[in-house]
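Every protein chain except one is present and positioned as in the full complex.
First chain written, first letter: the chains are A, B and C, and each begins at residue 1.
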Amino acid sequence: MKFIRDSLHGNLQINEFEVKLIDTPQIQRLRRIKQLGFTYLVYPGANHTRFEHSIGTMYLASRLSYGLKLPDEQRQILRVCALLHDAGHGPFSHVSEAVLKQSHEELTSKLIRESEISTILSEKYDPEEIISLIRGEGSLGQIISGDLDVDRMDYLLRDSYYTGVAYGVIDVERLIHNMKLEDNLILKSKGVQAAESMLLARYFMYPSVYQHHTTRIINSMFRRCLKQLFKEGHIDPENIYKYDDADIISIARYQEGLIGDIIHRLDNRKLFKTVYSLKLDELTNPGAIFKIEPKQIQQYEIQIAEELGVPEDYVIVDVPDYPSFDEMKTLVSSNGDLVNLSKISTIVSTLRDARFNHADLCVYLPEEYSNLAKDVSFNQLIDNPE
Amino acid sequence: MKFIRDSLHGNLQINEFEVKLIDTPQIQRLRRIKQLGFTYLVYPGANHTRFEHSIGTMYLASRLSYGLKLPDEQRQILRVCALLHDAGHGPFSHVSEAVLKQSHEELTSKLIRESEISTILSEKYDPEEIISLIRGEGSLGQIISGDLDVDRMDYLLRDSYYTGVAYGVIDVERLIHNMKLEDNLILKSKGVQAAESMLLARYFMYPSVYQHHTTRIINSMFRRCLKQLFKEGHIDPENIYKYDDADIISIARYQEGLIGDIIHRLDNRKLFKTVYSLKLDELTNPGAIFKIEPKQIQQYEIQIAEELGVPEDYVIVDVPDYPSFDEMKTLVSSNGDLVNLSKISTIVSTLRDARFNHADLCVYLPEEYSNLAKDVSFNQLIDNPE
Amino acid sequence: MKFIRDSLHGNLQINEFEVKLIDTPQIQRLRRIKQLGFTYLVYPGANHTRFEHSIGTMYLASRLSYGLKLPDEQRQILRVCALLHDAGHGPFSHVSEAVLKQSHEELTSKLIRESEISTILSEKYDPEEIISLIRGEGSLGQIISGDLDVDRMDYLLRDSYYTGVAYGVIDVERLIHNMKLEDNLILKSKGVQAAESMLLARYFMYPSVYQHHTTRIINSMFRRCLKQLFKEGHIDPENIYKYDDADIISIARYQEGLIGDIIHRLDNRKLFKTVYSLKLDELTNPGAIFKIEPKQIQQYEIQIAEELGVPEDYVIVDVPDYPSFDEMKTLVSSNGDLVNLSKISTIVSTLRDARFNHADLCVYLPEEYSNLAKDVSFNQLIDNPE
Partner (left out) sequence: MKFIRDSLHGNLQINEFEVKLIDTPQIQRLRRIKQLGFTYLVYPGANHTRFEHSIGTMYLASRLSYGLKLPDEQRQILRVCALLHDAGHGPFSHVSEAVLKQSHEELTSKLIRESEISTILSEKYDPEEIISLIRGEGSLGQIISGDLDVDRMDYLLRDSYYTGVAYGVIDVERLIHNMKLEDNLILKSKGVQAAESMLLARYFMYPSVYQHHTTRIINSMFRRCLKQLFKEGHIDPENIYKYDDADIISIARYQEGLIGDIIHRLDNRKLFKTVYSLKLDELTNPGAIFKIEPKQIQQYEIQIAEELGVPEDYVIVDVPDYPSFDEMKTLVSSNGDLVNLSKISTIVSTLRDARFNHADLCVYLPEEYSNLAKDVSFNQLIDNPE
């Protein structure tokens, strides 16, 4: 038995088998991957890592297992899944994900199969079973990756703790005490309010943290840099899950041209400025904004670059992330029936729409060019997407 | 006016002049310097940075200034000093300091003088005045660097918050409300208990965090690596305050030999093992242990290497840091007289001695060699220092 | 200068004039009035008092004054108003209010005018000015009693702290930093989210705490007891603001009959049971439920008593409190215009309706009679209100 002290959940007990997994280079690497990417440039305390989050999720998997009165073996396997669920994340977590062809879930599967983790797992489990649970398959899998899973319970609490933004405080205890496992992971009707509060936490964290305006600029800058690193062959996107944050940063610092220039701006927090913003309510079809093709975005960038006489590489058109709210699909047992959470909660059905309020399409330019944008009619350069 | 959200102290107000200083590359670099070096390998939440600590210290400088009813200009200048006080820290903070010829205070002075910070300061202040205050000169300077300064108030609270170790919780309010500024920064007798609790916080943080046994091993490994980086010319020790954590790590990763090997062990948490430990109470002159010359230590290492038949570079003899407790010299006003805190507090005078309890001299070896040490009589290889 | 240590806001500074007010029997009495009445029978930590809340509100009045950059005198007067704003509360706060003819605001005015508080106030202020501010008159008054006032900021935080229900955590700092005082207290558009989160806090606290089902039963029982105490002449409702919680309880304990019986049940937590509940969505006109006349309610009770053959005094028909949400009327400055918060926030306009979700009309009976209610058709005894 070993203990790890978590700043959120306290002293967490780890058994020998888990220690073996934690001691692999693959899990140790997570200590060097920031949970919220570059958010620390906006919230200076947001330096927490995928490692602590993985350990914390493992702990919540235990607590939910106890709450559901699962047999010991099921609890054990869920702990292992929680520990491994983010192992495939690239540097700076979700920031890099956007420019990769594979999701971090796919990369996690790949990493487990290819690495010594698979060998260790085989002592007790079929690695494919672990992978399938991590993917959220089956009712057990929903505990790890479902509409109301331990992953997001941990990250909402953790992101709140480190950013200092109070919104993410959720009532984990009440949630856990009001769930049951049947064909699906189901919320009892007494837990509806706790689930509402969790959705609200996410709703508020979006504009405050996850899609904070400055964070979006920084992420866009970094992605441009990362794409170029791929293009010039400095980093192999297929192996992105072998790099840590420091690797990418330092490789970039050694480059000239676009890469070196952008990383230098990030290092010194000389950020691009927003020169145009298209709000959702100005659109005939708001949903369309999330589906604009990369090619189309690039086309916008070229048009703007030409109009302004600015290098194409320095024009960024940024489309907001689609704010998914899978929690609203949570199954609730209400008088014997199973219904979707959004059906029985006015709050939740409101959030389904309200979450788009803060989304907008933005154009960023380096400060030195931002003056050029003053008299430009962006509406003519960017077609209203449909 | 701008606000920075600090996870500890909340929304902190920053004025325009301070924003200018914060926006320099020198202060931005602090976002990438971990406050507690490699402690995150022991406490996974300890990823906080010198940047947040500097902002937090600035805030406490304000609060203490209000408590002391200082005029506005003095408060303003103290805020600036607090913001800059750690600007010269090398990567991984104190870990690198031990292998440098200059202290981080000296490097801070140098950095202020040489960089654009000096130019900005000159708009309102004499940079030399700022440097002198940061050095703790004069009664005002004691607020920044004294026996009971805002620097250590912030770091005790902050290190507690991020490690999850409760000991560092101190009663900042009671301290601040019980100080006055005369020829010196003086504690009123009503504040003795709050000061005692602060000393105790430090006393408990030593073995739990700052001198945690595993942390000492990791720091020793990293220092060996860093020394070699200097020796082989990969990094210029004179300019150490221009590097950030990622720079050092990535430069080291590209090296072969000792450097690459040690950084690889650190990355994968394959730590050296303790093969011998000499407790203070086995010594005829306990204090001597803190004064062993580097040459002498190297001599021990050579002897051990020879005896065991192990490469010299892989033997580490680690002498504990001297646990300074300047707080005990704090001046307390007691019935009109000024006396040292340790004079009127039994607790404090006890801690003066007790703080050495956990100090010991240790010998570390890579795990693969640690078996060789089993039958060795270290007492003959390491003379009892006097 | 004196300090009071508040468990929520820390060491709070109190000036001499304020100490004089605090030392009056009228304000000291608030130490013995529970903030949440009998809620401690549901949440055992909810023993906090109107006294701490008054001190805490005074502190928030200061903070908001600083945020609004009000002149010192205005801050001083607001502090005094905040300190006094709840002085007229009867025992168990809002629980007794429901059976009185005057609101606690009216009683506060009366108490200030009649007591030595008026004399003390006259040293510096016109007592009528204080009364008018407490009533929320003028733009300054809105700070004390308005759509988004310091009173509810304090009680939401405080009620959360003592009940252990996380929902009440609001982002006071962001709220305060985003308000301005013009003809009205106005929210800047950047503060909309913080205001949304405050409304949500209240929304969630309603069913969890303020209108918790068990609390409603207890309050109904106590009110029946109190009404009888008035009726039998044991307590003078005109002077209700001179009694504290212990007075009422102990006077009741000495009585025979209904009063003694009910207080005995409360003491031993032998609570009435709910035998019928009419949900809002079963009503043709949901809003009507909040407007049922006391006479009508009594009529229902008589009918039920007769039908069941139970003493009339032991039948309680309980109509829910109207969940007011004045915050939605908060004025927000948006692109130069002033609009209501509910206009620009989808969340807020949703809550306007959703807040009724948990309201229902209930019938309570002592446990020993509850079986009798099994086969009764309450729908015929209680007309659907219109």
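Quick notes on this one:
We adopt the following convention: a residue touches a chain if its C-beta (ideal position, glycine included) is under 8 Å from a C-beta of that chain, and two chains touch if they have at least 3 such contacts.
Quick caveat, the model's predicted, so the values are computed rather than measured.
Within the whole complex, touches from the chain that is not shown fall on A, B, C.
Touching the chain that is not shown, out of B:Ile27, B:Leu148 or B:Ile347: B:Ile347 (per the contact rule at the top). Considering the whole complex, the residue from B:Asn11, B:Gln102, B:Ser118 or B:Gln193 that touches the absent chain is B:Gln193.
Of A:Glu173, A:Glu282 or A:Asp353, it is A:Glu173 that touches the chain left out of the display.
The omitted chain makes contact with subunit C at the following residues, 4-8, 10, 23, 25, 28-29, 31-32, 34, 40-41, 43-45, 47-49, 51-52, 55, 161-165, 245-247, 249-251, 253, 267-269. Listed by residue number, the positions of subunit B touching the unshown chain are 165-167, 169-171, 193, 196-197, 200, 203-204, 207-208, 346-347, 350-351, 353-354, 357. Residues 3, 10-11, 173-174, 177 are the ones on subunit A that touch the missing chain.
The rule we apply is simple: only the chains that are shown with their structure count from here on.
Ranking every chain by how far its Cα centroid lies from the centroid of subunit C, the top place goes to B.
With centres taken as mean C-alpha coordinates, the chain found closest to the middle of all protein C-alpha atoms is A. Note: centroid distance subunit B to subunit C, computed from Cα atoms, is 50 Å. Per-chain CA centroids place subunit A at a distance of 34 Å from subunit B.
The set of subunit B residues that touch two or more partner chains comprises 10.
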